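Right, I'll just put the structure down here and ask away after.
Shown here: the complex without one of its protein chains, the others still in place.
Moving on to subunit A:
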Amino acid sequence: MAVATEMMDKLKILAEGAKYDVSCSSSGSFRRNKDGIGNAASCGICHTWTSDGRCVSLLKVLMTNSCIFDCAYCVNRRSNDVQRVLLTPAEVAELTIGFYRRNYIEGLFLSTGVVRSPDYTMELLIEAVRTLREQYRFNGYIHLKLVPGADPLLVQQAGLLADRVSVNLELPTREGLALLAPDKSRDAVIGPMRQVNSLITINRAERKESRKVARFAPAGQSTQLIVGATKETDRQIVTLSEQLYQRMELKRVYYSAFIPVVADTRLPALPNSPLRREHRLYQADWLLRYYGFSAQELLDEERPNLETDLDPKTGWALRHLELFPVEINGADYEVLLRIPGIGVRSAQRIVRARRQGHLSMDDLAKLGVVLKRARYFITARGRYAGECAIDSTLLRSRLLETPAKKGAAQLELPFSRPQASDEAISLISGEL
């Protein structure tokens, strides 16, 4: 029983250390079960949701929370006084399989603090994953964190064993990184990212020649940015993401609103609504990846930050009213996607359904298209149902009417406990 409680304590500490890594997806891989256990579902499967509403699909855990680095925003930094524990590669594998057999999880997300050296740490991670793949014949999803500064050969091995690999950028600018994570360099992060990208490209070409070539990181790579710890604008962040998607072919960029987990003089006082800002950035990110928008369209030098009270697509539409209303029966798919309130699914359904006949407003509702926002920007069979003139200020006030209440309540949640946030603010701002 002593062993059991020891394991319980370790798991608690190491999960605590990993939970601020926001990557949760288990999608994009097609790994099939070959005479062992597990497979990867390309659509990804959430298994449960925590009390903060985030989905759980992977066993997200650190190998160890010991770390030679001293990053200002991190619980596990060297100078923080916390209990240090370590899971052996065998323990990680055993835990993963035990959870997986019971269908608690979709796979493993393995990260770690840096012990001894980046290479030594990377080797530990690789051994855990190799045990899973070879000894347990596990074919489920594995997301492996790359340790900045690790040897390129180790990075290559990691990609051959994992479904997705990632290295966190953490801070959007070089200056921010130098300030808050002095032991991490931008090059140590970008290096492996670039290497992974080229290995994926090479692997794709090789697999075209022969299907026997093993897949390299079939679910691609992702990264994470902490938002609000340094003074970057949304424009800087969204532009950076756009470059990462275009030049590095990243699958995802995750944004994590900065929550102070440790006090540090280098950290800023808590901004008013970090979660709302995080939400808007994710919306903008979606517009980049699935809706054909460019960063330049969403934000420019005059407006470097996203609006808090309107989603970025609606904001864009209000600045481009000359393009609206759009006739739903004639517009191209790409144009439909730009209508506020109409998402990928609705646009696809409209395109499909209108082949069989002209759609009316009622038909749209039957298709499941939500018209709350969309009706101000469309006509159906030439009819406009917005009940007001297409005018920027008028529309803005109408669009703000309903969502404001709900949003405000949701926003206040994290800060409705004065003791937690006030304490943090005074701790930090006092020192500033």
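Worth pointing out:
The rule we apply is simple: contacts are C-beta pairs under 8 Å (C-beta built on N, C-alpha and C of every residue); 3 or more make two chains touch, one makes a residue touch a chain; residues count from 1.
Keep in mind that, in the parts below, contacts and distances are computed from a predicted model.
According to UniProt, the chain absent from the figure is "TIGR03915 family putative DNA repair protein", selected among "Sensor domain-containing diguanylate cyclase", "TIGR03915 family putative DNA repair protein", "Pyruvate dehydrogenase E1 component alpha subunit" or "Nitrite/sulfite reductase". Per the touch definition above, the residue from A:Leu11, A:Ile68 or A:Ala263 contacting the chain not shown is A:Leu11. Within subunit A, the residues in touch with the undisplayed chain are 4, 7-8, 11-12, 15-16, 19-20, 32-33, 35-39, 41, 43, 45-57, 59-60, 95, 98-99, 101-104, 106, 137, 140, 259, 275, 349, 352-353, 355-357, 359, 362-364, 366-368, 410, 413-414, 420-421.
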